[in-house]
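Note that one protein chain of the assembly has been removed; the remaining protein chains are unaltered in position.
Moving on, here comes chain A:
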Amino acid sequence: MAGFDKVVGSYEEAMAGLEDGMTVLAGGFGLCGIPENLINEIKRKGTTGLTFVSNNCGVDGFGLGVLLEDKQICKMVSSYVGENALFEKQLLSGELEVELTPQGTLAEKMRAGGAGIPAFYTATGVGTPVAEGKETKLFNGREYLLEEAITGDFAIVKGWKADRYGNVVYRHTAQNFNPLAATAGKITVVEVEEIVEVGELDPAHIHTPGIYVDRVIVGHFEKRIEKRTVKEA
């Protein structure tokens, strides 16, 4: 690599350095905007004992669901899971641990982690099972929970276009958690549909500035649809 050029040529190179027991932040909401090829590379690599921080855990046979097949995930930090039978099985058998986190709190934990803020107060979850064991404080007479930030050894992100410097734009609602995960990984890997020339992306329209990004790779995506809804003709 030279200078700011972040582009790598293979998925093996993209996920080099991932080791057993690491924490990985993954972008995506449902199956929308998930780094599907980076996930498949983790499966190929066979890394185990991984903690994943991701809003969901894919479905059977696609997305993070494929990492359950060889029991590579030991813990999920998510807001909504259980769209896959294997997940349920491993959860009930105790092979998989889940830390359920409200969606907005999960997003803010990643944002804070990337922004150097170790913890923040939120009203979300006060008086619920989420509050158990957490510090609370009153501000203007209302109770808030102290929630800690999250960072990862790796962040795996799905973008639409990137330039060689790692500036990224996302497409439609495939943005979701991706820009947040991108800020909070020690090593942030972004896979995109297209790599464009430096200078081609409008500087004011970049979602993730290259400073957050360590590696960029171009891939082909299945983009499976979880709930296909169309209007009646």
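Assorted remarks:
To be clear about the criterion, contacts are C-beta pairs under 8 Å (C-beta built on N, C-alpha and C of every residue); 3 or more make two chains touch, one makes a residue touch a chain; residues count from 1.
Everything that follows uses one rule, which is that contacts and distances are computed from a predicted model.
According to its UniProt record, the chain left out of view corresponds to "CoA transferase subunit B" among "1,2-phenylacetyl-CoA epoxidase subunit A", "ATP synthase epsilon chain", "NADH-quinone oxidoreductase subunit D" or "CoA transferase subunit B".
From the set A:G61, A:G104 or A:G199, the residue in touch with the chain omitted from the display is A:G104, counting the whole complex. From the set A:G17, A:G61, A:G82 or A:G199, the residue in touch with the chain omitted from the display is A:G82, counting the whole complex. Per the touch definition above, the residue from A:N55, A:Q90 or A:N167 contacting the chain not shown is A:N55. The omitted chain makes contact with chain A at the following residues, 29-33, 55, 78-83, 88, 100, 102-108, 110-111, 122-130, 160, 171-180, 207, 223-231, 233.
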